[in-house]
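Left out: one protein chain. Kept in place: all the others.
Here the chain labels run A and B in written order, and each chain numbers its own residues starting at 1.
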Amino acid sequence: MTDTSTNTGEMDPYAALQDKEPPKAPRNQWLDVWDQFKKHKGAVLGGGFLMFITLAVLLGPYIWNVDPQKLDIRNKDVRPIWTAIWDSSAKTLWHRPFGTDNLGRDILANMIAGGRASMAVGWTAMLLSLSIGTAIGVAAGYFKRLDGLLMRMTDLFLCLPILPLLLVAVTLFRQPLRANFGPEGGMFILIVVIVGLTSWMQTARIVRGEILALKEREFILAARSIGTSSGAIIRRHLLPNVVSPIMVSATLGLAVAIITESALSFLGVGFPSDFPTWGKMLADAVPRMEQYPERVLLPGIAISLTVLGVNYLGDGLRDALDPRIRGR
Amino acid sequence: MLLKTLLLGAIATTAVASTAMADGHEGKRARDGEVKIIYWQAPSILNPYLSGGTKDLESSSLVIEPMGRYDNNGDIVPYLAVETPTVANGGVSKDLTSITWKLKEGLQWSDGSDVTSADLVFTAKYCMDPEGGCAQLSKFDGIKSVDAIDKLTTKVTFDQPTPNPYGPFVGMATPIIQAAQFADCLGARAPECTEANFGPIGTGPFVVTNFKPNDVIQMVANDNYRTAGKPAFASVTFKGGGSAEASGRAVMETGEYDYGWNLQLAPDVIAKMAEGGKGKPISAFGALVERLEMNLTNPSPNLPAETRATVAEPHPFLSDRNVREALSMAINRQELVDVGYGNAGRPTCNLVPAPALYASDNTGCLTQDIAGANAMLEAAGWVKGSDGIRAKGGVRLSILYQTSTNAVRQDFQALIKDYWNQIGVETELRNLDASVFFGGDAGSPDTFQKFYADVEMYANVFDGTDPQAYLAAYRCGNEPKPSSQWQGENINRFCDPAYDAMIDELARTGDLARRGELGKKMNDMLTKDSFTIVPLVDRGRVSAHANSLGGVVLNVFDSELWNAADWYRIGN
Partner (left out) sequence: MLTFTIRRLFFSIPTLLFISIVIFGLLQMAPGDPMAQVPLTVPPEVKQKMREALGLGAPVHIQYLKWLNQFFIVEPQFLIDWMTRSSFLFGWLPDTQLGMVYDVELEKLVPQQRNISWQTRSPIMDIVIQRIPQTLWVVGLAYLVGILISLPIGVYSAYRHYSIFDQTGTFITMVGFSIPPFFTGPLLIVIFSVTLGWLPSIYDTTHVVKDWASFKYQLSQMILPVMVLALQTTAQISRYMRASMLDNLNQDYVRTARAKGLKEGVVVMVHVLRNSMIPVITVIALGVPSIFGGAIITENVFGVNGIGQLLITALFANDIPMVMTITFIFAIMIVAFNLVADVLYGVLDPRIRYD
């Protein structure tokens, strides 16, 4: 008895409590995130599609080197090549696989060039609006002193009539921007800023509402009681908990930005009329959608798939980032 | 003596607009139920004196009428007048300083009271009130007095001989309004009379029952209309708003509406709609010309605001006539017509393509000549640089080309950019919202008057059939400039003393042949001699009506609804 007791005493009284597994290097949490993300089929598909479309619009012009603005009036209104499958009398050309528009511009080249512009405008404007919205929403929700001022400012922006705002922006800023960044660069900045500045309010209101509720929760109280700084509370405790509405805002915002861009060109605020974007291609094709459905379908599908891709990617990221879901 | 010819010419065809009678469609008034008209611009007011908008003028033409209208040939047809006054019938004084209008016997307003010369006198007084802000004031220009001679006779006296005395009381812009209804609405009080402005009492075929501004007008047949058995329709629904596309569809594809106004759509779109089989497009030509305006002054943003785009700074390259001519030569006008207007457009080289009297036989621009244009630029010393763009002395042929937003105009821009690219000219396109582009806001850099671009494109036309005022716009000093708050009609900043002399001569000349000669010469000076204005397309008007609507005669010189009294339902 004594022997055994001495022996055990010599061995280590707490051995039974110890983990017998061989020691393993602590796993990086981003690997866990990646593992979870990979399990989400939609997210992988969405991410893959976004990657594809980004590569296509970036590298497309080098592979399909047709000038999207080149007119070829003799070969106008060419149908896409696949039309020939069911309609042998349709006017199709192998070197115009997606067909041409009513002035004979190549639609594939336009889709690529338009995608470039739309993706650039969509992403930049969306990120801009998202960051403004989140920043204002967090600040207003967390700091009581700023709440009144920031939210009244949000009210003001919500009330501003967009059209006169755009016209004022063009009058004031078009010439200097054009002089400094060239006609297309200047316009790009103007469009992105305008779309960004006129679409952040919803995100701000939503984020603020969530923060107002979250900051009264126990875990924030706990964080505060151990002396965590406001910045750290926001970064580590509040922001991760408002990711899902922000993700939704992002997906919806991308679609809004791509469509809004097309509306701007009517007012002389957008890109020049011969500079293609998906939104503009869609708008221009609407009057002829019965004769040439592909001209609305191609840009329409491109926009929808991009937005869907972002949506699924967002879903996957949210699931992967949420430790409560990740464990399951 | 010869001036008789002019005034006779104006009424050459007095055949009244009763062509509808030709197919034997007659009967009781208000027998055919409802007619539905759709205008994609919604009327805001039914008083033409408070609004110059075409939509307002045309909708009010169903209710109020002038003494005479222009018919579809541009000739004056008497409406409320017994006949069109001319020198020949003594209605216009020999010295051209007065015109005497005589009302038809027994005319009644829709409320049953008599139409008298006092109403004409009142109408003139209403518009000429200095505080009223009358939109048609220019029609009453140079009037010394308007006097009632007797119950039915009114004499308009001008302060100088007026070769075209048909300004007031002719056409949809200057109808007669009822003195009794508008008595309290003179001058600054004009806008307070909402009820009168929304439902004027008139002599026209219909009476307003419900006016919703910028939306819809409901009307019923006028019981006191002067012709028995007209109008054939008992009521009118006049819908406004939407788009040209929606109204074309509603008339030709779904058949919801009977008449759709001014379908500014590409020819293939209209053709496709016409396949719907419920209605058909109709078109007619006036003198509306889509043109390129060349800026003769320098619009560079580097210039100070006082001299930018003013005559003080000539344009770096467009002041070279060879460049302007080469730009015109490079354009294939037939191709533009095919893409943008189809049967509703014709290529033209004239600023004044109609009427025949004033139309020059200028056809030199109709064939595209890229090689010729290249040779001309080469000869003038504009040589291609390494980037393929021509330059001379450091000045590159790089053009900012702006216009208003409109699908057809953007197609034109793309095509013309392509043509100019072939002759080594670089083009940047810009399109602006029409409300900014055509607005006269001196604070905006983007109005067509300010012309902060090298080339701009739009369409313009003149009222009625006399281009005098239209051609007089290009007088030296009439250009928009800072001192005039950028108001002015000489958009190109054209200036030629010889041209000014001709403007003055035209204003004095009554002889028709000489007027025609002058008009043609002035037209040529602006177009084929100087290429200041580069006309592209003589634009027709396209509207559509239901197959079951009879009696429609498209008129581009007056309201499209000018003969709505003669409309009827086919097959009823």
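Just so we're on the same page, contacts are C-beta pairs under 8 Å (C-beta built on N, C-alpha and C of every residue); 3 or more make two chains touch, one makes a residue touch a chain.
Since we're looking at a predicted model, the values are computed, not measured.
For the chain missing from the display, the contacting residue among B:Glu26, B:Glu192, B:Asp223 or B:Glu306 is B:Glu192, taking the whole complex into account. Of B:Asn89, B:Gln108, B:Asn164 or B:Gln218, it is B:Gln218 that touches the chain left out of the display.
Residue-wise, the contact with the chain that is not shown comes from B:Lys239, picked out of B:Lys102, B:Lys155 or B:Lys239.
Per the touch definition above, the residue from B:Ala30, B:Ile45 or B:Leu536 contacting the chain not shown is B:Ile45. Residues of chain A in touch with the missing chain: 42, 148, 151-152, 154-156, 158-161, 163-165, 167-168, 170-171, 201-202, 205-206, 209-210, 212-213, 216-217, 241, 244-245, 247-248, 251-252, 255, 258-259, 262, 279, 282-283, 286-287, 289-290, 296, 300, 303-304, 306-308, 311-312, 318, 322, 324-325.
For chain B, the residues touching the absent chain in the complete assembly are 38, 42, 44-45, 47, 50-54, 130-138, 184, 188, 190-192, 194, 197-198, 210, 212-216, 218, 237, 239-243, 245-246, 249-250, 253-254, 256-257, 276, 433-441, 443-447, 460-463, 469-470, 487-489.
Keep this in mind: only the chains that are shown with their structure count from here on.
A straight line joining the Cα centres of chain A and chain B is 48 Å long.
Chain A contributes residues 69-71, 73, 77, 102-103, 105, 167, 170-171, 174-175, 179, 183, 265-268, 272-274, 284, 287-288, 290-291 to its touches with chain B in the complex. Taken in their complex, chain B has these residues touching chain A: 245, 265-266, 268-269, 272, 301, 335, 339, 405, 407, 410-411, 413-415, 417-418, 428-433, 436-437, 443-446.
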